[in-house]
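Excluded from the complex is one protein chain; the other protein chains are retained at their positions.
Every chain is named by a letter (A, B and C) in the order it is written, and numbering of its residues begins at 1.
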Amino acid sequence: MRGGFEIRQVQKLFWVNQTTCWLSLEGSIDAQPGQFVMIWLPGIGEKPFSIASIDPFCLLVVGVGPFSRALLKLSVGDFIWVKGPLGHGFSVDGQRLLLVGGGYGSAPLIPLAKAAKAQNLQVLVCLGAQNSDSILLPEAFENLGFQVSVTTDDGSRGQKGLVTSIVEQALQESDFDTLFACGPVGMLTALAKICCEHQLDYQFSWEAHMRCGLGLCGSCEVPQTFDPSLPVGWLACYDGPVFCKRW
Amino acid sequence: MRGGFEIRQVQKLFWVNQTTCWLSLEGSIDAQPGQFVMIWLPGIGEKPFSIASIDPFCLLVVGVGPFSRALLKLSVGDFIWVKGPLGHGFSVDGQRLLLVGGGYGSAPLIPLAKAAKAQNLQVLVCLGAQNSDSILLPEAFENLGFQVSVTTDDGSRGQKGLVTSIVEQALQESDFDTLFACGPVGMLTALAKICCEHQLDYQFSWEAHMRCGLGLCGSCEVPQTFDPSLPVGWLACYDGPVFCKRW
Amino acid sequence: MPIPNINVSIGKIVLNNPLVLASGVMGTSPTLLERIALAGAGAVTAKSCGPEPRVGHPNPVMAEWEHGLINAIGLTNPGVEEEVHLIKEAHEKLSPLKTPLIASIFAGTVEAFGQVARAISVVEPDMIEVNISCPNVQDDFGLPFAADWRSAADVTRSVKQAVGDIPITVKLAPNVPDIGRIARAVVEAGANAITAINTMPGMLINADASRPVLFNCSGGISGPALKPIALHCIAEIAQAVEVPIIGTGGVLTGRDAIEMMMAGATAVGVGSALWYRGPDAFELIKAEMIAFLEQHKYRSVGEIIGKAHKA
Partner (left out) sequence: MPIPNINVSIGKIVLNNPLVLASGVMGTSPTLLERIALAGAGAVTAKSCGPEPRVGHPNPVMAEWEHGLINAIGLTNPGVEEEVHLIKEAHEKLSPLKTPLIASIFAGTVEAFGQVARAISVVEPDMIEVNISCPNVQDDFGLPFAADWRSAADVTRSVKQAVGDIPITVKLAPNVPDIGRIARAVVEAGANAITAINTMPGMLINADASRPVLFNCSGGISGPALKPIALHCIAEIAQAVEVPIIGTGGVLTGRDAIEMMMAGATAVGVGSALWYRGPDAFELIKAEMIAFLEQHKYRSVGEIIGKAHKA
């Protein structure tokens, strides 16, 4: 019954920056890297979150509005309600992987990186954010022994500019089998174009406005205007959030 | 879902006497000796029947009225619908077993005798019926190597009189650990008295008018007037059909 | 911490636990009612009885499906004349156990309801359930009185007048557009409590047989599939009236019972659980309720009644 709510206790909180928290929950979750959950806070609301760690089950929460801030007000011992795992995650294809994250897009890439490590694959990570503070968890990748390149909008850390620029550089410098990405829609659309030009296989985790999370309400459709490779009527919660393109 | 109907094909028919048929159904049934099933013939009705063989799943049907006669009109390849196994069966207790059957009461005793055989137990079988023809399946027990004593009302086979009389004789001649019986209510009531006098453990399969077969409609209550050892509000389909008495 | 208190009261009737045997399920004789009382029920409801004896429908009368049970017993009962003796006998058996006894009645007309109620009231059950919602006898009696607030209120008044001091609970049907309206009408007409809900009309078809499974074709759904329907009805009723509710439908576990009470029930009917959980159903559910209350640090089960509407 993946579509029902189960209670989970908050076991640890680790503040990554002023608005971002790593939430460690009790137990593990039987999920694939890239799957997501719906989190319900009774009386407050329900929103989708990537699974940032499978065992222990963790979330990476950026406080941007009412729901995420309510999550950040939780204390150790408090409870949240979890529906999931939902959707379809990444499949670890290829030997040389390029991981690209924008903002909290790091979250689903962490379990993916772990899986790649377990298989001894070659991984380069590119992370983009507004500024130095909001680059999320480069150390999570570095601790696995992977190289991390960073861009910030204001140049306060790594290269100044968009993450797409270091992706282009990376693609020029070496060969990759698959590009994995999660981040804002604009970033993914740009990356899709780049991958198309290079005929590079990719797996993108799309975000969209989710309501039911079960594939029935139709709210989370991602249109082909965002990526012409998407099939017609593609639902982020049901067919995705990960879309796999193999040329 | 033991309480739903499943379709079964009739695979063999073997006429035991003019009004009695051994019905062999497709497959086996995951049951204990002494459990029963409800048989549904769409458009005709639904009645309880003992499981006369577990593997292959067989019934022993005596044609006495509309439903049983309809069952006897079936041909090989026809279908019946089975709800069950239902209720609680015999538990093979003791080393020296006395099996007592009246009429189609032989039916649940056959799988019990098989189980006793498998455990190398000592078994004596007493069967009673109106006449020679209606003694049901003594050979089923004889083929297992067990001795069968018979009484008939008219003396046309075995001893003349009621089965209780040969039971009394048997109890005088040897020691038994448990008496197992199935047959008409009157026979069981008489046997209960005998067992009480001998302080002999017994397991009786009671019959009663069954409707739901699931223990909810209350129709199959067996009153303490039939056997004072029965608990209050005892339901044949739910607590039984087998009632176990240990002194 | 002391064990949480699980006593509840329906008006002046005190139950040592909130679990009430639902009408028609197992409790068809004094000895069966006694059995269920001994098995730990807080109160027991007798099978509904009507003006005349009824044998009920031919078999099959009941079947399990993947998500519940369905039955069309057809209100088998010995008729009120005989039932009076049975209730008397049951009462004598239950008194020493201190288990309240709820009689249950049905009839085909408003007047007959009053007559059956008057006859039963003579033997003084602790409460009388007015079953205006059996879905399985439509061919004999037409639409249940629970279908309409006016007829529901008429029956309630008729029964109330007939029974003197004996409190009455009116049993409502889920297949109505606005159960809160009906609850209001029967409470205004004198109902002391409401039992919600009876079974939901349904049908099983066996595709191989190309036939309805039940002889009566349609029947009443009970068990797990009924629970959210019951919760909705209880919540609607709890927001419409103040009287105690005996919340019934699909309770199999202590958690289910807790949910019913959070929706607004004061007591909890238990029927199909006797199939799903076996003869120890009452003790199992009770133990699970107590464990839940302890885990969540409630001191008494009363604290959770209607809690889902309060937070």
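Following the convention adopted for this analysis, a residue touches a chain if its C-beta (ideal position, glycine included) is under 8 Å from a C-beta of that chain, and two chains touch if they have at least 3 such contacts.
This structure is a prediction, so every number in the text was calculated from the model and none was measured.
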* Going by the touch rule at the top, give the shown chains the omitted chain contacts. => A, C
* Asked: Quick one: which of C:144, C:167 or C:244 touches the chain that's been left out?
  -> C:144
* Asked: In the complete assembly, which of C:66, C:165 or C:242 touches the absent chain?
  -> C:66
* Structure fact -> Out of C:4, C:212 or C:279, the sole contact with the unshown chain comes from C:212
* Since one chain isn't shown, list which residues of subunit C touch it in the complete complex. => 65-68, 70, 143-144, 146-148, 173-178, 200-205, 207-212, 217-218, 221, 224-225, 228-229, 231-232, 235-236, 255, 258-259, 262-263, 292, 296, 304, 307-308, 311
* Structure fact -> Touching the unshown chain, subunit A contributes residues 1-5, 7, 38, 40, 42-43, 45-47, 79, 81, 83, 211-219, 221, 223-224, 231-233, 235, 238-239
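Criterion: only the chains that are shown with their structure count from here on.
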* Asked: So which chains count as neighbours of both subunit A and subunit C?
  -> none
* Structure fact -> Separation of the C-alpha centres, subunit A versus subunit B, in whole Å, is 65
* Asked: Where the centres are mean C-alpha positions, what is the separation of subunit B from subunit C, in Å?
  -> 36
* Junction residues of subunit C, two or more chains touched -> none
